[in-house]
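Below you'll find the structure, written out as structure tokens, and then a few comments.
All protein chains of the complex are present and in place, except for one that has been dropped.
Chain lettering (A and B) follows the sequence in which the chains are written, and residue indices restart at 1 in each chain.
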Amino acid sequence: MSLLWMYLKVFLVGGALCAIGELLVLRTRLTPARILVCYILTGVLLSAVGLYGPLADFAGAGATVPLTGFGHALCQGVMSAVDEVGLIGAFTGGLSATAGGIAAAVFFGTLIALAFKPRAK
Amino acid sequence: MDKQRVHTNPQHYSWLTEQLSPPSPLGAGLGRAFWVGGLICVLGQAIADAGVHWLDMNARAASSLTSITLVFLTALLTGVGVFDKLGKYAGAGSFVPITGFANAMVSPALEFRREGLVLGLGAKLFSIAGPVLVYGIGASVLVGMIYALFFH
Partner (left out) sequence: MPLKRTGLQTIELPLRPAVCASAAFVGKKEGEGPLGALFDHVAQDELYGQDTFELAEKRLYLDAIRKAILKGGLKPENVQFLLGGDLLNQIITASFSARELGIPFIGLYGACSTMAESLCLGGMLLDGEHASTVVCAASSHFCTAERQYRYPLEFGAQRPPTAQWTVTGAGAAVLSLAPSVPPQAHVVRVCMGRVVDLGVTDANNMGAAMAPAAADTLLALMADTHTRPADYDLIVTGDLGQVGRDLLLQLMREQRMPLEERLHRDCGLMIYDRERQDAHAGGSGCGCSASVLCASLLPALQRGELRRIIFMATGALMSVTSSQQGETIPGIAHAVVLESPKP
């Protein structure tokens, strides 16, 4: 039951974050790239003021998989690195916390680009 | 020569354009983004839980595992030409999750591969996703500096 409830929370919060993005797509002229930038900035900001942490605790991947979660991870990485090593952590913390996703995108992106050809829809 | 032959003004024309341009249907679009986006997050949660329970990972490693797996799946689906169809159906449902970030990197790399390995594939990898990293990292450094200077 608690597992089901957990997954329901993930689904609802993740879905809602995506639906807000879709609202921006359909009712503004923001391009996807701009919406992604807005999302990551919102994530960093909400995380910095301590609002995104509770959402991530509540909804798990529902809050961390959307790009706002990427901003949250950057922000939390920076703050915990500052706690450990001081000011220098402001520069090292963000990337080390998100290195997995970025490195994977670079690595798999290159691999796939070498292996496949683009095609029309 | 009479400079204006079509006697109208930009304000009126802009109003006309709005009247005659069909809007995207809102309800269906939101619904599709919601369920696909929600499902991608559920998949992410399942991967993280699997990491914790079966691979003895801590929360942070499991979170990285989630990112890496979703990025890999997206790269693969982009390569075989499925992700753009998913994106067309779900819109923000597939580009707001980390899958969109991965697709934004893989698709230009794939597209511009024919312009060479360095200035094509290598440079274009970041052509759409680059701004996300620039502003995300930039903002986080700023937050870190404020945190270090004023809250320590």
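The rule is short, and it goes like this: a residue touches a chain if its C-beta (ideal position, glycine included) is under 8 Å from a C-beta of that chain, and two chains touch if they have at least 3 such contacts.
All figures in this text were calculated on a predicted structure; none of them were measured in a lab.
Among B:Leu16, B:Leu117, B:Val134 or B:Leu149, only B:Leu16 touches the chain left out of the display. Considering B:Leu65, B:Val106, B:Leu133 or B:Ala148, the position touching the chain not shown turns out to be B:Val106 (whole complex). Touching the omitted chain from chain A are residues 25-26, 29, 32, 118-121.
The omitted chain makes contact with chain B at the following residues, 1, 5-10, 13-14, 16-17, 20-24, 29, 78-79, 81, 83-88, 90-91, 94-95, 100, 103-104, 106-108, 110-112, 114, 128.
Assume only the chains that are shown with their structure count from here on.
Separating the centre of chain A from that of chain B, both taken as means of CA atoms, is a distance of 10 Å. Within the complex formed with chain B, the residues of chain A that make contact are 6-7, 10-27, 32-33, 35-37, 39-41, 43-45, 47-48, 60-62, 64-67, 69-71, 73-75, 77-79, 81-82, 86-87, 89-91, 93-95, 97-102, 104-106, 108-119, 121. Chain B contributes residues 23-24, 26, 29-30, 32-42, 44-46, 48, 60, 63-68, 70-72, 75-76, 78-81, 84-85, 88, 90-93, 95-98, 100-102, 104-107, 109-111, 113, 121-122, 125, 128-129, 131-133, 135-137, 139-141, 143-149, 152 to its touches with chain A in the complex.
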